[in-house]
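Of the protein chains in this complex, all but one are displayed in their positions.
Showing subunit A:
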Amino acid sequence: MRYLPLNDTDRSDMLARVGVKSIDDLFADIPENVRLNGLLDLPKRASEMEVERRLSAMAAKNTSAGSVPFFVGAGAYKHHVPATVDHLIQRSEFLTSYTPYQPEITQGTLQYLFEFQTQVARLTAMDVANASMYDGSTGTGEAVLMAHRITRRNKAVLSGGLHPQYRAVVEGLSSMAGDKVVSLPADPTGTEDILSQIDDETSCVVVQSPSFYGQLIDLKPIAEKAHAHKALLIAVFTEVVSLGLIEPPGTQGADIVVGEGQSIGNGLNFGGPYVGLFATRQQYVRQMPGRLCGETVDAEGKRGFVLTLSTREQHIRRDKATSNICTNSGLCCLAFTIHMSLLGQAGLTKLARVNHGNAVKLKKLLGGIHGVEVLNSAYFNEFTIALPKLAGDVVERLAERGILGGLPVSRLEPDNKDIANLLVVASTEVNTDEDRAAFADALKEALA
């Protein structure tokens, strides 16, 4: 087996050195009646060529985003990632290292985490960011738990513009933990009355902007109302590129900001691995979940970085920890950090402008089609259209024509017939005028 350095001579010599007759003597603690004598009922070893052949055959059955006009967003976005990023994250020293428990020999990881935390804090305009969560959805669940710890209340109010699967994560965790959730109905236009839901029992209000439907939401009045009731505002985003162009949640009064960072540095990967961004105000830092990297000095006074405030974490505090998270999204953070370092604010602002500009162009094209209504007044690179037919059927028709044209809301909300005709579409920098024209033509045909 090509990955195993020991040969049979090594093995027999080593068994002799250990003082046993056979390898099974080392497994003697496993009760005999449950010890496997033969092999698992699985195929035997395969050469590199053979594995490549079989997996490539599976991959070839899928339509990749880059091979067609592509307009699906809804929480994961097709962006161009510079070649440098993927090269650097495959450096052995990054790829095959682990959590920096020994800071003297993991300054590489620690320094990029410190850069990552600074980038996320600046993007969101918050005081502190952690060294990542698994993704935006699980980060949202953690944010709600954190708010409950801070406020010592247990009722979360979820906006109807929150991604339905994020909502499901929060609801699942809350129902298991015995906490309360008030979920508002689907809100494609951003016109729900969330303020009236906030009362003295509310721990936190969870609002996504741009919303799942693409609508930009003014967070300030929500923050004000929440704070008047000593509740917290948790601001969520799924498209981090939007922060290059729109007002960050930190300046709108958010107390915890959580978002999906996949768009920067990370591919679509059918939903994972992604990277959860998590930031808060200084006063709440000790209630944060996850790892934090901090600056310090070594014995010679040189600057260095370490994991810090670990007394919040499970390996120290066990059942009193702020979260059970251990392994997070290290390498995806690195991809994010490198891509963001390449962009800088000059590049990010421009990238955001191109995204928005492309969405505006798409909106004009699609909005001009007979029977199509655009629901959003203010949006970033994604918006929702109402169709005269079931959106699920339309998307299948488009796919038959080789166009992946957005997400029918009904896929995630099958029980709500009111929104069965809604389609969420995104246009990023990867789309060309030809892509958009092909989409519009195909949509016209599908609706005819």
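Going forward, contacts are C-beta pairs under 8 Å (C-beta built on N, C-alpha and C of every residue); 3 or more make two chains touch, one makes a residue touch a chain; residues count from 1.
Everything that follows uses one rule, which is that contacts and distances are computed from a predicted model.
Asks: According to its UniProt record, what is the protein name of the omitted chain, chosen from "glycine dehydrogenase (aminomethyl-transferring)", "ATP synthase gamma chain", "Membrane protein" or "Spermidine/putrescine transport system permease protein PotC"?
Replies: This omitted chain is identified in its UniProt record as "glycine dehydrogenase (aminomethyl-transferring)".
Asks: Which is it among A:15, A:182, A:375 or A:447 that touches the chain not included here?
Replies: A:15
Asks: For a quick check of understanding: of A:44, A:152 or A:370, which residue touches the chain that isn't displayed?
Replies: Checking each option in A:44, A:152 or A:370, the one touching the absent chain turns out to be A:44.
Asks: Thinking of the whole complex, not just what is shown, which of A:76, A:143 or A:158 touches the missing chain?
Replies: A:76
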